[in-house]
Structure formats: C-alpha cells, structure tokens
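This is the structure I want to talk about, given as structure tokens.
One chain of protein is taken out of this complex; the other chains stay put.
After this line comes subunit A, so read on.
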C-alpha cells in the first residue's frame, strides 16, 4: 500500500494531497490558518478514509474516481448553517455541481483541534479565503494532471461542473485524473474566481442535514448512545452560593434500575439504566445544603448596579476629547438609564454530554461549541495528558453561547472517572435553566450634552453583574461621530455564573443606544433618521483605525430600510420604530411595524436590511436573519429571569416565556448587494430588534421603554432615567 502514497508537500502551502488506497484523491487542509509564512514539518496524510486524523489537518476533501466530492468538516454546527455554507465555498472554486457534493461530519477519533469554535459569527468570515483557495488549488491540480495526459498546456484547459475540457474539446472527468493529480506538486499562486462568475455562491442551497432532520434520524448529543453506557442525572446546589453538607440516597438506591450514586464536589450524580430512571432517582435524593455568605437577590442586584452607575469607580474603555468639559459647557444634558435582566439560553436540546474515561484514554462525545478548549479543561481536571483526550462533536440543538462552556462535559468526565463506566449526563429542562451561565443583568446610563442644538458629548456607563462589555465594543457607533465621547464600565462580582449569550455585549447595548438616539431626536426636534445620518457624516474619512464600523455601509442600510419599509408612509394604526446597528462585522437596519390590539402593542412586521458582504447562501442567510430578529423581539418583549436567595425563579417553560409563532412578526429581509468578503449572520440581526420595537411602541402608545422585558414594563408609567 505504501507505494500508493504520493504526498506532496509545499513549504508555504497549507494543503497536502494523497492518492487514496481505495481510489480517489484526498486533500487535507487547514481552515482558519492558511498560508502561514513559517514552514510546517511535513506530515503524513492518510490513504484510507477511516484513518482521517484531524490533528494535522482540520478538514479534508475526497474526490472519488467517480467524480463525487466528499467534504469532511468537523466544524461545529449549532444551527447557523456553516455545515452548508462553508462547503459551498470549496465547491464553487473546485467547479463541481453541488449535486455531486456530499458533506460528512468529521471522524470519530478527532483530537487536538486546531481552531474549531462556533461563536462570534466568525466561521464564514474566516473561512472565506482558505476554503476557496483549497477548492481552487485542487481544481488546478486536476487540470494539470489532465493537461499532462493530453500533452497540452494547462493554460489551454478549462473546467465545467467537474469536467476538464481542452482546446480541442476533449473532456476528462475529475474522477479520471484523481490518481495522477494526487501525485502532483501543490501549486502556489492560484487565482480565485471573480465574484461575478460564481455559480454556487449566491444560490439558495438547502441545509445539508435536512433529510435527516425531517425523518428524525439520530444527529444530536441527546440521541447518542453506546453499548454499556449509563445515564446520569445530576443534583446540583439549589442556589448559587450553596454547598453540599450531606445527603441520604437510600430512597434513590431502592429504585429499580438505579446503578449507582456518585458524589463529586458539591454535586451528586444518579446513574441509571435510562434517562427517566436517573431523573426519578435524582428526585428521590435527600440532600442538605449550606451557605457561608449572603445569598443573592435580583432586588439587591438592582440596587448594587444602580449604585455602581451613580458612583465613581469605573474602568474607562475609550475616551475621546473631554466629556467632562463638554458636559460643563452644555446648554442641556440628557441622561437616561436602561435596565435588563439575566437571561438563560434555553437551547431546545438541554445540555448533555457523553464521557468514557479509562486509564488509556478519554473519549468525549456531544454538542459543544469549543471542542479544543473543553478537551484541555477535561485533561487538566483529571490530570491527564491532553493527547489522551478525544472529542467527537454531534449536531447541536441550539447553542446561543451556552455550548461555549464545557461545564457539562467536565461533569460527564468526572462522573465517568469515578463510576468507571461510559456515562451520559443529561440535563432536565429544570437543570438547564437553573444551572445556567446566563447573560448577565446589565444597566446602562447614557448621557448626552447638547450645545447649540448639536450633540457635543456622549457618555456611556455600564454596570453589569460579573462582566460584560469589553474589547472592540467601545469602537462601535457612535464612536468617532461625537467629538467628546467616553465609555466606562463597572462590575459587581456575583456567584451567579454568567457568560456569552447570542450577540454578547451588544444584545442589550444596542437597545439602550438606539432607544437613546431616538429620544434625542425627539428632544432636539430633528428627524430621527437624519440625526443618525448626520452623525455618520462625521465618521466618513476617519483616520481612527480603532473604529470598527463603516459609516458608508451603515448609511446605506439605513437609507434602504427607510425605502423598503415604507417609512413614514404606513396606513393609519400602524406605528413604526427605527434602529440601526453594527456588530459582528455586519451592518443592519431594522424597522418594526407595531399595531395596537386592545391597546396592547403587537409587532406585525420587521423590515431588516443587512450588509453582510457577499451573501453565500441566501436561503440559509435569510433563515438566520429571520431567527435573529424574532429572537431579539421575543427576548426584549418577554425575557425575564430573576433570583431569590440565589435560587433561579424560573425553571421551565410554564413560567419562563419564550416567543411563540402566534406572537411572531413577519420578517422581510433585504440584502445590500456587495462584492466584499462575507461576514456572519448568526448574531448581528438580534441586537437592533429590541430598539426597533421599543421605538415603535413609543410611536404607538407614547410610552418610552427603558427596561426589558417590555411586557412587564409596558403598562407601568416607566419613570424617566
């Protein structure tokens, strides 16, 4: 077999090929780390598909001798469609018909992932160049092989849907030359297609897993099972800040089908033959808990955060000009406070993970957005060599940030180690909602100074539980548009675990700022669209490299949204609200149409204009946009989560309200035509939605909302900031 291997290695290349033992060509490449200048040591590329090792390369393409293309991609799929859109980029440059492309999930024994994280809407943006380069390189190798066979110059050959054609009109299928192509040197300096020649990018392509989803096949971590595996239901402290004293498991052990009860840290796992028995066993546990400090309440958080906002202890993240001076010299100062609750993620698939810890190795299987980091953490926790740990990713029933944290995988590993069995930890909905890593409760105070009818200063202060805004966020709009500009943050360290939640940091900030500008326009008696456009004028041509957004692109989405939404031209009884925002590299403007039914505002429609660069898969992109907008509307309207003595006050959907289909606006999506590299869509349409709705409710009812959820605060006369 060995003589069948013809690997070629190019010093600067990120691609390597082999001729597969069973026929066909295998191309290994690395997503997200293309063309590193430094030389990489030559590595072996397998000649057998069952031997795929995602250690040296994190993605592979197989071109079979019948011309069928299989793309092996272990990139996490959480519902954002990258399992479809990323292979589209390869297929486009490889010049094959999409019908001949099959996408397979990465192999079982994956270890040491290079960079596979689903988060921050970055997958497409970062994969744009390397994925197309890989497809184009493979295509060129196939052409070179065919040209050599014909004895013609490769430049005289072209390709069409998986067929190489020379100047005489002779044809060879890709499959006919894969063996020869695999033996060739990997070419450098490949020219990519002109976007106007794209045949697959920009077309509507269905979700590659749709057939499995509509027939109910096993796909998700929750569906995963192995011979000899036991199910674990975990009793965790009932309140943040509580610790386990002791417990009595006699009733649990008396239940038929309960195998074992295992204590680890402050948690107790019940291991049983099936999920239901494990859950029943957990309910039968009698545990005593204690706390050594005061348990936290939402009421206390409200006071603490308000005190922080009104205090002087801040970290300044950005300061332009002199805000203090601008405020001292102002004709008028406008100050408003915006408040949001904690939010649980509530992925439809509750957290779960499989672990099999043996003296030889640790196998982890399940839904996770951060396989590499989780493998490292498990190795650390169990004091094992990271080389011993493998992670297999399943499809995820939603992520929204919750599956960035591998806490549930660590639990599974710890339990498996103690029980010496393969274990699957399954959260109930109550577990999922009460052992959350929540979007922190946040308050903003925004102040503007007005001088001669213009905004001379802008001061944004954030107070959040644990931490929230950081990094690049202070360089989003209106940074650069207002001469005196300052962003300050203050935090309260809580025992309640918090973390990233869809569109982290901006999911509530956008509501605060876009509500504030709307109100500023009213106070200054300036058209609310014009106020935004005037501010953007000042950013054009900026030399400030910290500024993240493009004033031209934001201006464009605003103008198109005005046009497409029929802004100002609605029929009587329909009230509109406007919002525009930049985050996650994408520019978005939204207009919400609200009507009053029995005096209650109902969001009927949201017009959403998006500049995400080139739209790779409009069908998938629109799905993300519609979902993001409705998610944003839903959480702004209904999302409410509080704590009493450290105990989450909602544990299931009987009291925690998620938006349902009968409350859903119709989302009308418009894309800005563009030839700029694509940016992500999993997040950026969510943040502007809340402000568009709040501004529409102001137009409808005259009530300005400063607090989420709206449903709770709509009928009370909300006090001004």
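Note that contacts are C-beta pairs under 8 Å (C-beta built on N, C-alpha and C of every residue); 3 or more make two chains touch, one makes a residue touch a chain; residues count from 1.
In this section, contacts and distances are computed from a predicted model.
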>> Can you match the unshown chain of the complex to its UniProt protein name from these: "Amino acid/amide ABC transporter membrane protein 1, HAAT family", "Cytochrome c biogenesis protein CcsA", "(2Fe-2S)-binding protein" or "protein-glutamate methylesterase"?
In response: "(2Fe-2S)-binding protein"
>> Given that one chain is not shown, which residue among A:162, A:237 or A:350 touches it?
In response: A:350
>> In the whole complex, not just what's shown, which of A:28, A:87, A:620 or A:680 touches the removed chain?
In response: A:620
>> Just to verify: which one of A:155, A:168 or A:256 makes contact with the chain not shown?
In response: A:256
>> Please output the residues of subunit A touching the missing chain, sorted low to high.
In response: 78-81, 204, 206-207, 209-211, 213-220, 222-223, 225, 231, 256-257, 274-277, 346-350, 395-400, 428-429, 619-620, 623-624, 626-631, 634, 652-654, 658-662, 664, 666-667
